[in-house]
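All protein chains but one are shown at their positions in the complex.
First chain written, first letter: the chains are A, B and C, and each begins at residue 1.
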Amino acid sequence: MSDTTTTDPAAPPTDPGPDEPRDRGGLLAYLIGHQSGVVIVVALVISLLVGAALIRYQGVNPWYAYETLVREALVTPGGFTRTLQKTAPLVLTGLAVVLPLRVGLFNIGGQGQFAMGAIFGAWVAYVAGGAGFLGALLGMVAGLVFGALVGILVGVLKAYRGVHEVISTIMLNYIVAGVTFWLVVGPLQAESSKTSGIPKTETIPEAAQLSAVAGVPVGFAVAVVLAVACWWMLSRTSLGFRFNTVGANKSAAGYAGIPINRVVVLSMALGAGLAGLGGALEAEGTLHQFEPAIVGTLGFDGITIALLARANPLATIPAAFLVGMLRTGAAGLQFATQTPTLPTGITPEIVDLLLAIILLMVSIPVLGRWIFRSRADKASVATTSWGS
Amino acid sequence: GCGGSTGSGSGGGTDSSASGSADSGAPTDDSNCADEAVFCIGLVTDTGKVDDKSFNQSAHEGAKAAAADLEGYYKYIETQDAKDYAANMQQFTNKKYDVVVTVGFLMTDATVEAAKGSPDTKFIGVDQGYPEGTSETNLTGLVFPEDQAGYSAGYLAGLMTKTNKLGQVLGLEIPPVQKFAKGFENGAKAANPEVSVKTVYHPAGDNAFNDPVWGAGQAKTQLSQGADIIFGAGGNTGNGALQEVAKSKGAGTDTYCIGVDTDQWDTVPAAQPCLITSATKLITKGVTDTITQAKDGEFEGVQTVGEAGLAPYHDFDSKIPDDVKTKVDDVVKQLQDGSLKTDVTL
Amino acid sequence: MLLDIRGLTKSFGSVHANRDISLDVRRGEIVALLGENGAGKSTLVNQIFGLITPDSGTVSIKGDERRIKDPRDAIARGVGMVHQHFQLVPVMTVAENVMLGHESVRGGLLDLDSARRMVRELSEKHRLAVDPDAEVEDLPVGTQQRVEILKALSRRVDLLILDEPTAVLTPQETDELLGVMRELANSGTSIVFITHKLREVLAVSDRVYVLRQGEVVGEVATKDTDATRLATMMVGREVVLSIDKTAATPGDTVLEIEDLHVSDDRGLAAVDGLSLTVRAGEIVGVAGVEGNGQRELVEALAGMRKVGSGRMRLKDLDLTTADPYRTHHAGVGHIPEDREKHGIVGTYSIADNLVLNEFDQAPYSKSGVRQFDAIRANAERLREEFDIRSSGVMQTAGSLSGGNKQKVVVAREMSFEPTLLMAAQPTRGVDVGSIEFIHRRIVEARDAGAAVLLVSAELDEILSLSDRIAVVHGGAVVAEMDAADADRTEIGRLMAGDH
Partner (left out) sequence: MQTWIAKNRTTLVIAAVVVVAAYVFYYAKNDIAPSMYVSAWGYAIPLVLASLVGVIGERSGVVNIGIEGQMLIAAFAGFFVAAYSGSMLAGVLAGVGSGLVAGAFLAWTTVRWRMDQIIAGVVLNIVATGITSFYYTPGQILPGVIPNLTVPGLSSIPLIGDVFFTGESAIALFAIVAALLVHVGLFRTRWGLRTRAVGEYPSAADTAGIDVERLRIINVTLAGSLAGLAGVYLSMDASSTFERSMTAGRGFLALAIMIMGMWRPLRAFSMALFFGFISAVASQLQQTGGFAVPPQLTGTLPYVATLVVLAVAAGRVRAPGAVGQPYVKKDQ
């Protein structure tokens, strides 16, 4: 992958490179200097316009639709908290993609890693629930560890057996889905559900549930702290330098004495661990138990978020917030737009469509080139080492 | 620059603050649900869609029918994420809807919670069996004896099979599906001790009810192993199996299929060449009836038992021998009056 | 006039790679292009071959002035080119590589037989032996270069462009190639020849154009010039072509290699029973035809490659099991052979590259946290000291010219005063000005007491820098001698396996 330090605020101040414009002053020069930010804003605007056209085509006033979406997600009582609640796991599954991506690995196993963390997090928090917040903490640790175990398997297969991580993570998504489902209708099934057969674990005792403090869910706070920590780690520490170097030039990393295999395993373990932690937080914070449906599409959304964030850990927060907001508002949007003439309302799938357009616009290099003529980055935002 | 302007679309907008339903006839919006005279019905799906050809769709149709009958107002929300159940129900309770239907046993806990929180709204939980001690009076769980429907279908299949081999292609291994499946097996064996039943559940979690290709493949395998009647029970996965049988060589003469949940003669027309019947639970009727109860006053109890049975034979009416029909009718009756047990335990 | 270039201009952003260049090549003439790294030689010839579109000016071939759109177009007009970097598909056979782009087809399928036949005929005709069925990646670089030449000759060529074809060749191979060039020229083919080695220019060319900063600064007939004058023209100042060094005063043994066996990437024995010692304060030059285990030797010493058997010791440290990290921290500096691959991280700044193997040490890192001030200060100091030409230390290393990239590597590896300095092909593809500089630094390191192991395919470099010379063949040292007693032809004979 190409290094993303151009957008990385941690890099020491840069000398004006030979390519930087000296001939244009003022606002334009400033914008060019911050072009990735500008490109994203323009991309968002274009996407929303395209989305508006789709909504209009359905016979609904786009302005009203967007307003509803935002109102439901941010203004409606409890809406903001729910948006943050949705944002939290998305930040973590986003980071689960970002960390390995920095090393050149494409982790599309967020689904499985999240589920693994969720089920064991829920179970440990239930067992240790008597210990109150300590139990919740243990649950988080369990989520982290079990997510990481999946990641370690992927990393070890990659580093020592040459199994491509895209393949192993896909396979593990299926395997984990099978195993967790079996656990939840078998050994870890809640007693009360044994007769009804509902696949879920025991409810976590209230003391060990994570709630919102002043409208901010604990999970969200944890996710933000971890995103900042990841950013700091990647940009300021020796470990981050190891990650980035392996991602930028494996041969040089080996030459420089960086243990590539260990970095590969570690990045997968950390990434998957964060996804697992996301699962545990989700189980402890929202459903208070594990159900297979807890995963939803959170793991796959993580990919979208990492790509939107251009592999920058800090940027996963706004990216996840955007996704969380759209998903929170979607139900209210459908609710508000159902009329006798449009009995289905604007279906929630509009969100997927919007996200696809946004991602397309954000990552299409021509957009930057078009806005900034020849000055745009040549390289694309974050690339993976598919072949190696 | 960026052309176009966001607000250019004029009219056509849905204005939620438009005037209420002053006059006679069904209300046209939900701004006055709190009003005694305005009867509002809401429905929340589990993570399925209202066009899923399965229980969400049946419940949706039941609620729609009730709204039409009772001159009520009806809206629904399709849940995208299991964590949104509460919030989605709240959309309705905030607007003081009179009845909220929640669909699917996955929403069991959430529905009880919501019922506690909104005593003025009546909740109907389709496929939901509540734990002992649930005492809310504004709540009823609509459950169906799936095992009986399965048993009757199995009984019919046991009598009809020439190869003595039956197949079942099923969705996820969860209670409603298991009850259908085990009922089917018991019924078939009761009708014909010689019979053997091949059973296969979809293994994966995510798309277990939405993998028609897999279902079709399983049906094909079972057919080639000699099964001549296949019971497809598992949303679109099961429908895939039905369609595969419908395409097979002896469809309608040597091989048959049996649908599930609703009369799939209507919902899966592609299966008509082989579809002798469907093991149904009358969700649509059940939902309409309980909504009517809710409007008129009180629910029967915390649980309401709906009807389950067999759909009409449609075009196969003439092809099924009369004695078979009689025997099956008997079984259906005995199951209904309780004199025959399906012996299904999970 | 076969090739006539008028007013050719090309810039990349703010870099003027070619400025108003005019030159011509007659039929059957060999014209050499000389110039420092980045002078614009490759840019110039790439425009003739249609790889780069000129900003202005014309290239006319046999009087045809139409713009050359792409390589296909150039090939059609009789231009063949051997590129500075190999343009061979590694996983394909020689025959497949040669036929690529002008395949013969029979019955809809590739006619590999006729391609084989063509390769055999050509290689006989030009006495460039290759096996048409060998996979290119299995071939030594010298042979790969032959394939490149065959590839160019397999089509009708009136103008052959050779961009630094000898950079990877041994003296013998170089001489063979120069012979082929002469023959081709005699039979009417015109040749444009780029090299950094003045000896070759003088040996084979008819005329020389010298480029500096994108401009033609001189044109001379070869017979009217000599090496010193050419070098001066290139650099714009006097260059010292011979190395000025005092006799070595060797100290204790620093590196001791005993009966070393190492395999190459394909698992074949590459280093095969090699023994060698290097003492403090001396430069030991390893001479040998490329592919005789030098690369594997250096990589094994650097900890980048597993050792089969044998012993390597750096003072008291056992190097046989050490990884690059331990090796480096034991005081081994390593200028790697392939600087793009191993030596630098192109997307990183010069500053980061200058601490590539010290990044987790004080003062560049404290408790695992990187110290950007220290990193920057270090970079500023080394940039000054090693004359790294760049816009600043935060410029990305990938955007530097080859010579300056090499200076970054050299600066890094010398800055920590290594006990052992391993320099593998330290001046490959580097212009004379930079060569002079790098050589001087290597001698200075020796004088400061470092043991230096110099591996080079450049016999001149070995002869002028080393205090002691070890000739390797077949993965083992076949002869060792004092540099003072060394004889060029004798070493050439030993390198060729004649011992």
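Here is the rule we use: a residue touches a chain if its C-beta (ideal position, glycine included) is under 8 Å from a C-beta of that chain, and two chains touch if they have at least 3 such contacts.
Since this is a predicted model, take the numbers as computed values, not measurements.
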> Out of all the chains shown, which come into contact with the hidden one?
Replying inline: A, B, C
> Looking at A:Arg71, A:His164 or A:Arg236, which residue reaches the missing chain?
Replying inline: A:His164
> Thinking of the whole complex, not just what is shown, which of B:Lys96, B:Lys198 or B:Lys327 touches the missing chain?
Replying inline: B:Lys198
>> Contact with the hidden chain only, please: which chain B residues?
In response: 49, 51, 53, 57, 173, 198-204, 206-207, 210-218, 220-222, 224-226, 236, 239-240, 243-244, 246-247, 267-270
>> List every residue of chain A that touches the chain not included in the displayed model.
In response: 54, 106, 108, 157, 161-164, 166-168, 170-172, 174-175, 178-179, 181-182, 185-186, 303-304, 307, 347, 349-350, 352-357, 359-360, 363-366, 378, 380-388
> So that we can see where the missing chain sits, which residues of chain C does it touch?
Replying inline: 10, 12, 46, 49, 51-53, 70-72, 75-76, 81, 83, 85-92, 96-97, 99-103, 105, 108-110, 151
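Heads up, the rule we're going with is that only the chains that are shown with their structure count from here on.
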> Should the pattern of chain-chain touching be classed as line, ring, star, complete or other?
Replying inline: line
> Using the average of all C-alpha atoms in each chain as its centre, how far is it in Å between chain A and chain B?
Replying inline: 35
>> Centroid from C-alpha atoms only, then distance chain B to chain C, rounded to Å. What do you get?
In response: 74
> Multi-chain contacts in chain C: which residues touch at least two other chains?
Replying inline: none
> Which residues does chain B have that touch at least 2 chains other than itself?
Replying inline: none
> Tell me, which parts of chain A touch chain B in their complex?
Replying inline: 42, 45-46, 48-49, 52, 55-56, 59-64, 66, 78, 82, 85-86, 174, 177-178, 180-181, 185, 192, 195-199, 282, 286-287, 291-296, 327-328, 330-332, 334-340, 342, 344-345, 347-348, 351
> What residues on chain A touch chain C, complex-wise?
Replying inline: 2-3, 5, 11-19, 236-242, 245, 248-249, 251-259
>> Which stretch or stretches of chain B touch chain A in the complex?
In response: 2, 4, 6-7, 9-16, 28-29, 47, 50, 75-84, 87-88, 90-91, 105-106, 108, 129, 131, 172-175, 178, 203-206, 346
